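Some notes on the structure that comes next.
Subset of chains shown; positions unchanged.
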Amino acid sequence: MGNTFGKLFKLTTYGESHGLAIGGILEGCPAGLELDMDAIQYEMDRRKPGQSAIVTQRKEADKVVFHSGIFEGRTTGTPIGFVIENTNQKSKDYGHIKDSYRPSHADYVYDQKYGFRDYRGGGRSSARETACRVVGGAIAKQFLKNIGINAFVSQVGDVALETPPSDIDFGKTESNPVRCPDSDTAEKMEELIRKVRKQGDTIGGVVSCVIQNVPPGLGEPVFDKLHAELGKAMLSINAVKGFEYGSGFQGVTMMGSEHNDRYNSDGTTRTNFSGGVQGGISNGMDIYFKVAFKPVATLIQAYETIDKEGNTVEVQGKGRHDPCVVPRAVPIVEAMAALVLADFSLLARTNKMG
Amino acid sequence: MGNTFGKLFKLTTYGESHGLAIGGILEGCPAGLELDMDAIQYEMDRRKPGQSAIVTQRKEADKVVFHSGIFEGRTTGTPIGFVIENTNQKSKDYGHIKDSYRPSHADYVYDQKYGFRDYRGGGRSSARETACRVVGGAIAKQFLKNIGINAFVSQVGDVALETPPSDIDFGKTESNPVRCPDSDTAEKMEELIRKVRKQGDTIGGVVSCVIQNVPPGLGEPVFDKLHAELGKAMLSINAVKGFEYGSGFQGVTMMGSEHNDRYNSDGTTRTNFSGGVQGGISNGMDIYFKVAFKPVATLIQAYETIDKEGNTVEVQGKGRHDPCVVPRAVPIVEAMAALVLADFSLLARTNKMG
Amino acid sequence: MGNTFGKLFKLTTYGESHGLAIGGILEGCPAGLELDMDAIQYEMDRRKPGQSAIVTQRKEADKVVFHSGIFEGRTTGTPIGFVIENTNQKSKDYGHIKDSYRPSHADYVYDQKYGFRDYRGGGRSSARETACRVVGGAIAKQFLKNIGINAFVSQVGDVALETPPSDIDFGKTESNPVRCPDSDTAEKMEELIRKVRKQGDTIGGVVSCVIQNVPPGLGEPVFDKLHAELGKAMLSINAVKGFEYGSGFQGVTMMGSEHNDRYNSDGTTRTNFSGGVQGGISNGMDIYFKVAFKPVATLIQAYETIDKEGNTVEVQGKGRHDPCVVPRAVPIVEAMAALVLADFSLLARTNKMG
């Protein structure tokens, strides 16, 4: 259970880090959507390892092969099956974790839950599965057309971007390997990541996201509120510890008279502490939210831990890992946001009589 | 859509603030659970309006009537239907919002989504629906038996509880109307709420929650991670703007070497930055999380807004509302956490071969 | 589990035969549908006990009370909660089955599945729950507007209606208590039912159904084919043993060259062995199907059976029961068909790009 996301625009994924392949099925994408295959691969390339000096040096081609649901360049309305081969498994790198539990990894809990586990590369718990999310999200983006989903790195460790969302030039996000749309801040972030990597250590960060041109009416209260599904979507990404939208945790200290967003005569609002969502439904204003990522748990350092019998063992961390996960998380955040919006867009088609 | 929570332990609710009644159906509660009806009503009373001087003075008996699924004091395995009458509707209080949109309320978006709305008391978007969540959650709590779910108010405006989760005496939460387990902090919070109310204004706050005795193995990655469902559950509560668990947004600035939770030989960990969840699955340590509530939007002040035609209108806020929502949110947070855990407990029964 | 029908136009029901009330929640009915309340009650009256001399003489008012989801006569898009009181429980009638298992009833299997059961009146397994289906179906019918759903009794025991579906005057179905649209056949059926009742026995029958004006395109292969969902819907009604559509079991003996429905130039077909469904999707022709009902198991005769300990006991059948279930099954078959079509109608809104 738990491998499907969405109700109508529905992605189901499979795959372990070191199996033959990972893949998925995207159901519910309406028929007749012309697909730009290069745009899909572009998103894959933004996520893939080895793309720059500050991410893991593991190499994966991450080429998506589509098996079904597309005919003469357009979606047919039938399920889109796709596969991404695992070409660069170095299973021998993981012999050291076969019988021990890495701290703050999922090794221990998978054993507790299922009785045993595919330990190679973290198996199903590896962030490798997010490649399938990016495939689904890239198609969702094309389905959503005019809706602009703009994620970017707004914080790495203590280095934070101060520019307010409305002043950011999203066109600059891809101009540096950190994916921070401000070049000065990006440089400081990159420096910090390099420093941390040299120590064999890792550091956390924040991905922010601004979604533009969302039509009003998306979201299905009382439980499936737009921001609640966005929150779930983001929290389901590896290493995420927190989610806030609009005023977020800052809103706690505000007075209602200050926090309320007054209307203009066209239904837009003068402020946007609501973050584009009221009562769980989009109001047509920009949606913005932040996602907190912890420092990844895999270190290139020696550490003490326990084995299956509870004995203390000393393990030498190795493998090829990310010192900071947020640059590669940007396309994943966008993908998940796109999946949420595509699903609610389809559901919204059923809200009113013809 | 969006009125069902859970996959196996499944709550579906209905009801508008000013209709005849609200109610719900709880499906999937295993047969043979002896129900303590007083314990259910106790939870209802913790949520209900009019319980203290610092909450809304609206009066609702909030008596639950069960129609089915219980026989001779025990659950039968069939769906539990329940109804709570709306006894204290003052629909005339809402004439002023029939044709205008209150700022930061759901009035506007419901009209956009559905074409028209039951405007009385906010209709379906009213927090009144959370009473049904508390019914479902109260039964879930009894199902969960030894698992202890302890929510409490940890912040109101700028007044924050500084005690770390592990040092809190949860037995004191109910000792004051704010539901803050530290009496000095509670007093300051109460004072602030009284001051805000006198101004006809409102203020935000934070509800924290610590869950004890959770067995390892709950949660269904990759999408339905334990913390992702908890996050969705909390974000679906009215006025919530953010959710974080374990190290949360603080974790962003930490190094991996510092953040990793080292194991003891029994599988417990020395620190708990993970917040009891690793890879989306409970690890047996305490789960803790925080939920940010914005100041409620309803003010007892005059304000400018627009009507359906986009004309500016001046409205005099009235009705009976909460100056700060967090004291009454405590049982709702607990209810939603209980529903999440009950659902994952049932799912966990299917993880392994017999 | 198993108390919800439909994916988007979604009915969830609760209730035991002898509890306080039965009820349900209808989710997903689009906003803005004007409801004819008399038409809903009319369907309830067609199903209710005591309506004629050939059905059970139990009396139930079967008045539906709506709690939510309707405002100023129209659906609001929010869930429609409804309740039907159980006013005529004679629980003392069922003391004799408290500890013994009636043959071919669900008494034994409920004990096996859940460990104990609400034995009064059959509890959840009583056909009383179908009243909630009729509520949902009556609203679905109004949503479907021009689609005509015409069920009727086509067989009681050996007495069968010979008229082909296309020659039937559906306007006559309600002209006799059997609900057979041919008065001569109806008379013979009625006679047979009276005879059977006098013997304290019961007899089976067939309900046929013809659905007119179905737009092409409804049904969601490969698993949720239109006829597969219709089949499930019908088989879920108490006492149903078989379902066939189009040529049905007769089609087995036909040759493909004979069975294939040739097209007219407008896409209609000259014959309709397909029964209005091809590849699981409606083709615009009339849908027709048959539903086989076994003789109901409750007899007003003495019989031997076993108790919980496996001892043989002699039981005297009593209570008020139907000698033949099909006349009252007609509105239930229509209700379930309406629910299936309403659900697929909403799903069909999502099949193509805008």
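Each chain gets a letter, A, B and C, in the order it is written, and its residues are counted from 1.
One rule holds in what follows: a contact is a pair of C-beta atoms (placed from the backbone, for glycine too) under 8 Å apart; a residue touches a chain by one contact, two chains touch by 3 or more.
Predicted model, so just to flag it, every value in this text is computed and none were measured.
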### Summary
Same sequence throughout, 3 chains drawn here; counting the entire complex gives 4
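One rule holds in what follows: only the chains that are shown with their structure count from here on.
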### Message
Which label fits the chain touch graph of this model best, line, ring, star, complete or other?
### Response
complete
### Summary
Given over half shared residue numbers means same and under half means different, the subunit B/subunit C interface is same
### Centroid spacing, where centroids are CA-atom means, of subunit A and subunit C in whole angstrom
46
### Message
Measuring centre to centre with CA averages, how many angstrom lie between subunit B and subunit C?
### Response
39
### Query
Residue numbers in subunit C touching 2 or more other chains?
8, 28, 31-32, 77
#### Entry: Residue ranges of subunit C touching subunit A (in the complex, touch as defined)
8, 28, 30-33, 77, 346, 349-353
### Summary
Note: in the complex, subunit B contacts subunit A through residues 1-5, 7, 13, 101, 103-106, 108-110, 112-115, 124-125, 129, 155, 157-158, 196, 201-206, 216-217, 219-225, 227-229, 231-233, 235-236, 238, 241-249, 251-267, 269, 273-275, 278-284, 292-299, 301, 303-306, 310-312, 347-348, 350-352
### Task
Provide the residue numbers of subunit B that touch subunit C in the complex, in ascending order.
1, 3-4, 8, 10, 12-16, 19-25, 27-28, 31-32, 65-69, 71, 74, 76-81, 83, 113-118, 123-124
